[in-house]
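With one protein chain withheld, the remaining protein chains of the complex are depicted in position.
Up next, subunit A:
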Amino acid sequence: MVRLLVLAVLAATLMVVDARFEVLKPVRSQLGLVLMPFYGLADLPVRLWDGINQQFSSRSELLAENEKLKAEALLMQRRLQKLATLTEQNVRLRELLNSAELVDEKVLVGELIGVDPNPFTHRILIDKGERDGVFLGQPVLDARGLMGQVVEVMPYTARVLLLTDTTHSIPVQVNRNGLRAIAVGTGNPERLELRHVADTADIKEGDLLVSSGMGQRFPAGYPVAVVNEVIHDSGQPFSIVRAVPTAALNRTRYMLLVFSDLRSPEQRASEAAQAQEAHDRELAEQAKSPAPSSAAGTAPGAASAPAPSAPSRPAPAGTGGAR
């Protein structure tokens, strides 16, 4: 009896400390290091089965898949060619505007290693953690759209809260007209709901919702969901808007962790302005000095605003994992 009381009080204390303070975070993270292999171990039969299946999938199937992938790669390459010119154009225009918004963020590919066993929460475990530079609140997306954000970081693993969890909300805007709203998870993996959308707001079925970047947590412009139902009920103060997430939240095995620019927009703008100024000064000096120095002779587009020219690792696109 005494032991029960002691242990119960200890548990209660731990809970309060864990909920209110940050002291236990490192302890939890270290415990996670020891315990997370359980997820891998529990997942092993599934993996083995997949592996065996792949080993024995017939040759014709492989050939067909190969054909399909080649065709897909060709299509992607065509799109990429166009994208290259567009990106360059975009960078140039942004430089002209003195704004240094990131055109392409750095990403890291993570693999799903477990789904939260509690059926009432939508969280997943991925195989990238603190050692890979994953941080709290980091946005996670798959090939089709935003998936969620990192809520717990352990040394080699991390826990991701999905968009559809009841405790999750994300600021979005309608791609068609820029109407802003908050998309809240409903606990149903195929549904988000928009909060406080006025009855007269211009929103209709089929509208694409993209992240607006307002909360400064998710990068702007990634697809989040597609509106599939708008209900106008005259008895309700707001219309009910339901949307389906574009990301395959419960099917994706590979996902991208985005390292976006953490500077605030003002900081970014001022830094870009400074860089532009420095660049202008450099150009002016160059023009003054009679002999063109070899070092400064680079193309003018390559020297200025820091952010766009910041090397962005090419995203090893998660298309292969989307099946």
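Operating definition for what follows: contacts are C-beta pairs under 8 Å (C-beta built on N, C-alpha and C of every residue); 3 or more make two chains touch, one makes a residue touch a chain; residues count from 1.
The rule is simple: contacts and distances are computed from a predicted model.
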Next item on the list: Have a look at "Rod shape-determining protein MreD", "Cytochrome c oxidase subunit 2", "GntR family transcriptional regulator" or "Carbohydrate ABC transporter permease" and point out the UniProt protein name belonging to the hidden chain.
Entry: "Rod shape-determining protein MreD"
Margin query: For the chain not shown, which residue from A:Ser57, A:Gln77, A:Thr166 or A:Gln216 touches it across the whole complex?
Written below: A:Thr166
Item checked: Those residues of subunit A which, in the complete complex, touch the missing chain -> 1, 3-4, 7-8, 10-15, 17-19, 24, 27-28, 31-32, 35-36, 38-39, 41-43, 46, 114-121, 123, 151-152, 159, 166-167, 187, 250
